[in-house]
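What you see is the complex with one protein chain gone and the rest in place.
Now for chain A:
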Amino acid sequence: MDVQLNTLYIVTRGATVRRDHLTLQVVVEQQARLTVPIHQLESVAAFGGVHVTPGAMGLCAESGVAVNFLTESGRLVARVDAPSSGNVLLRREQFRRADDPGARGSVARCLIAGKLHNCRNLLLRAGRESGDAADQGTLSGAAGHLAGAIPNLEADTDADTVRGREGDAARVYFAAFGAMVRVGRGEFTPNGRTRRPPLDRMNALLSFLYALLTHDCTAACAAAGLDPSVGFLHVDRPGRPGLALDLMEEFRPLLADRLALALVNRQQVKASGFEFREGGAVSMDEATRKAVLTAYQQRKREEVTHPYLDQKVPLGRLPFLQARVFARHLRGDLPSYLPCVLKN
């Protein structure tokens, strides 16, 4: 069976991560706060002003654990990885396919079909749980729109067409998003999707969760021996983890959107935990970020039955499994990439 591997997040400013034999030790104000055996880790995420000693980075590299340095809001700044990780044959095949418009289109339509299924299931679920007739109407209308878009993808042969359909679906989905907010609707209804900077609380929350998810999907691609930066749906751009973003599409509704809604609806995240800056940018305060990280880690531990691998897996393992399915598709073992669609 798979070992339950995990990400070590360090958000405390001024913390130091150092090596202690075969463990990583997190030290804050000269006090050891946490010791984690290296073999339990898949990656390390250091947010903001966190020090990682060369010894700790060396241990991580030897063990195939990537160290990611991120800004406090979760943007990736730098990444320390082993000198040669993964498989050159696989990466070469990935580049070859990514250069082939036909292959790009057929992968892209599968990725987006998976995403739209998961978005639609989230809308349907929220509709069932809602007590308000107007909201139910909004949600089932949006779900119906996505249901209509999915079969059209099957005939799409180029990635641009898929991107167009995805854009339309995303607009409808985010327009209905507010109907899934049940508590604090005034403060937490998003005004469409805004980013760089997010202009409302819900978008600030989503952006942070997407950053965490990008981080996990990047680690998943690297762990499967793929190059996280060469995507099929997302075109190459320096500094952008194209393949990680591709892989992430199906997980946005499962691991980020649903969690954002739960945090707001259960009032685990309060309107007062957000800061408004000059120019309208919204960000979360440190306590809120910590609460979100804790909830995200908890959500990743929840077990689901993988629809076609037929095994119980924690949600946090899904990106890693799917990255391997993707690699198996590239190596010719599987006729198409099959995303993970969850009913609940």
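Here is the rule we use: a contact is a pair of C-beta atoms (placed from the backbone, for glycine too) under 8 Å apart; a residue touches a chain by one contact, two chains touch by 3 or more; residues count from 1.
Here, contacts and distances are computed from a predicted model.
Only one of "Pyruvate dehydrogenase E1 component alpha subunit", "CRISPR-associated exonuclease Cas4", "AzlD domain-containing protein" or "Iron ABC transporter permease" fits the UniProt record of the hidden chain, and that name is "CRISPR-associated exonuclease Cas4".
Screening A:27, A:56, A:113 or A:142 for touch with the missing chain picks out A:113. Only one of the listed residues, A:11, A:34 or A:90, touches the absent chain: A:90. One chain of the complex is left out; on chain A, the residues touching it are 2-3, 39, 62-64, 84, 86-90, 110, 113-114, 117, 120, 147, 150-151, 153-154, 224-225, 307-310, 324-325, 328, 331-336, 338-339, 341.
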